[in-house]
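Left out: one protein chain. Kept in place: all the others.
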Amino acid sequence: MEILHSILPELIRIIVCAVCGAVIVFGNALVMGYAERKLAGHIMLRPGPMEVGFHGVLQLIIDGLKLMGKQLVVPQQANKPLYMLAPILSFAPVFVPLLVIPFSDKLQGFDINIGLLIILAFASINVLAILVGGWSSNNKYSLFGAFRSVAQNVAYEIPMLISLLAVVFMTNTFSLKEIAAAQSPVWFVIVQPVAFLIYIVAMVAETNRAPFDLPEAESELTAGFHTEYSGMAFSLFMLAEYANMFIVCSVATVFFLGGSSGIPLPYFEYSGAVWFLVKVYALMFFLVWIRWTYPRTRFDQLMNFCWKYMIPFSLVNLLITVVMVKLI
Amino acid sequence: MMISANLNTYLIIAVILLIIGLYGMLQHRSLIGMLISSEFILNGAGLNFMAFNRFVAPNPAVGQIYTLFIMGIAAAEAAIVISIIIAVYRKYGSEDPERVQDMKL
Amino acid sequence: MKSYFSELITGGWSLILGLKVTIKAMFSPIVTVQYPREKIEITPNYRGHIDLVKDAETGAHKCISCGSCMRECPSGCIVVEGEKREGVKGKVLTVFTLDFTKCSLCGACVEVCPTKALDYSNEYELAGYARSDFHYDILKRLEERE
Partner (left out) sequence: MIVFKYIAEVLFYAFMILTFMGGFMAVRSRLLMHAVLGLAVSLLGVAGLYFYLGSPFLAMMQVLIYVGAVCIMIVMGVMLGNTPDQLAYKNFEGRNTILAAFACALGFVALYVAIGQAKFAPAAEKVGDMSIRFIGESLLFQYCLAFELISVILLTAIVGAIILARGGREEEAK
């Protein structure tokens, strides 16, 4: 009894965290899947999904059921264990970063002083999953998609890290909560506009979305690394992509948009999450917006942009930040 | 007796990592297999540093810094080895180390 | 070096312009039609399969069963049959069918008709489950159009 008494609060906390993580991952995929198709439709002067439910709000649920019912096809020449492992490897790590994101002052799984490192470390596993999935499908399109994904992710991780480091230098901590708290008068988007811009571009590239969606370029590679995947395996990749979008947008919110700060609401320690989610979904809207605006870049353009513009600019920005922090 | 709070446990794990790396080094007949094995050896060294840092060292930052350096060197080494492998593959059409016999690439 | 920065600025500006275009498009009304729910008026110039013209005065067709269209049709997809009846001048049309699976919509039958009894219909929903769905009985269609 005593044992139960001692571990019960912590146990409840872990269970609540896990449930909330699952709710965020699946709910976000539903909301973003619907919003993406609806926004894409309206940008193209068409209404988007309209049939299932009022203005098609139930479309994604139907799609999910359909994907669950579909057969999971394994190509004959594929490397079966790795082929089955890749979607799980892509999907499983997205839960960990959600634990350290401060949704509001008190709504946070765990406040660890290396929160940023946890997010970056577990985000990098996704690349491995894409690579394994692309290789094990034994299909040239998948392999090309995986290759591109790796080159792109490795290249764009550098400016992303450096632009985040500029903020870390100003706040002197890796803890996401303290970084969010450090921008109570001015958001860092005003202090660090260059870092913010670089982060936004790198974020689009890291989540493999248009205009940097070369790993899954439909017109060239059919569907890139998940060409051969069907049914649940495919939907796990999609869930992971949307969850990754949520995570990178949350990081942008915490680092540049003041976390959960905003107009005070009652019980602000908890209700700040409303502002946090508003900011996150505004950024997600921006991601969808640019996806349906810009054409896909060519691969050499993508690499040139990273190595010739993003990295030098982020380094100069870091240098200026360091000097300013030292002077002030 | 908690096994996770004992210096010898970590030392033995590090030794096993070293042995795994050594075995792979001796047995694998491809350059990449040898590179993979060398990563095990480096990791064994890193784990050793961390173990001594935790249980013996007076300054707990030293071991962590050494392990960080090992990681940095491992990354640099992997980059160099991979580019050498690509160059070798281009030249000989194989990555069998026994076929790489010319002194000049 | 100068082009490095000017390219960045002009490129960035063009990106912003692109965003402006799409956001405008997003808030402008949609132009597509929810097809099975709503349909748009088809233009009278649309040339579907042939139909018999209904005479405005008598309410009947003007076909004299001469068979010109049947002879003229390059695909041979029209069948016209007429018969003599007591008390009626000329032939009475009994069968007028069109095998739409062979029709090439050339319009020769409409051109050749001496009484202008044929015209193009506005029918555009032309999907069917079997080949026999496209064997149209034009005479029956005329009666159903009352």
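As written, the chain order gives the labels A, B and C, with residue 1 at the start of each chain.
Definition applied: contacts are C-beta pairs under 8 Å (C-beta built on N, C-alpha and C of every residue); 3 or more make two chains touch, one makes a residue touch a chain.
The shown structure was predicted, so the numbers you read here are calculated from the model rather than taken from an experiment.
Note on the chain not shown: across the whole complex it touches A, B.
Summary of contacts with the chain left out: across A:F174, A:Y242 or A:F313, the touching residue is A:F174. Residues of chain A that touch the chain left out of view are 3, 6-7, 10, 79, 82, 112-114, 117-118, 120-122, 124-125, 127-128, 131-132, 135-136, 143, 146-147, 150, 154, 157, 174. One chain of the complex is left out; on chain B, the residues touching it are 2-4, 7-8, 10-13, 15-20, 22-24, 26-33, 35-37, 39-40, 43, 46-47, 50-62, 64-65, 67-69, 71-91, 94-96, 105.
Everything below uses one rule, namely that only the chains that are shown with their structure count from here on.
We define each chain's centre as the mean of its Cα atoms; on that basis chain A and chain B are separated by 32 Å. Chain geometry summary: the mean Cα position of chain B and that of chain C are 75 Å apart. Taking each chain's centre as the average of its CA atoms, chain A and chain C sit 50 Å apart. Counting partner chains per residue, chain B shows two or more touched chains at no residue at all. Interface residues of chain C facing chain A in the complex, by the touch rule stated above, are 4, 8, 15, 18-19, 21-23, 25-32, 34. Residue ranges of chain A in contact with chain C, taken from their complex: 39, 41-47, 50, 289-290, 292-294, 308-309.
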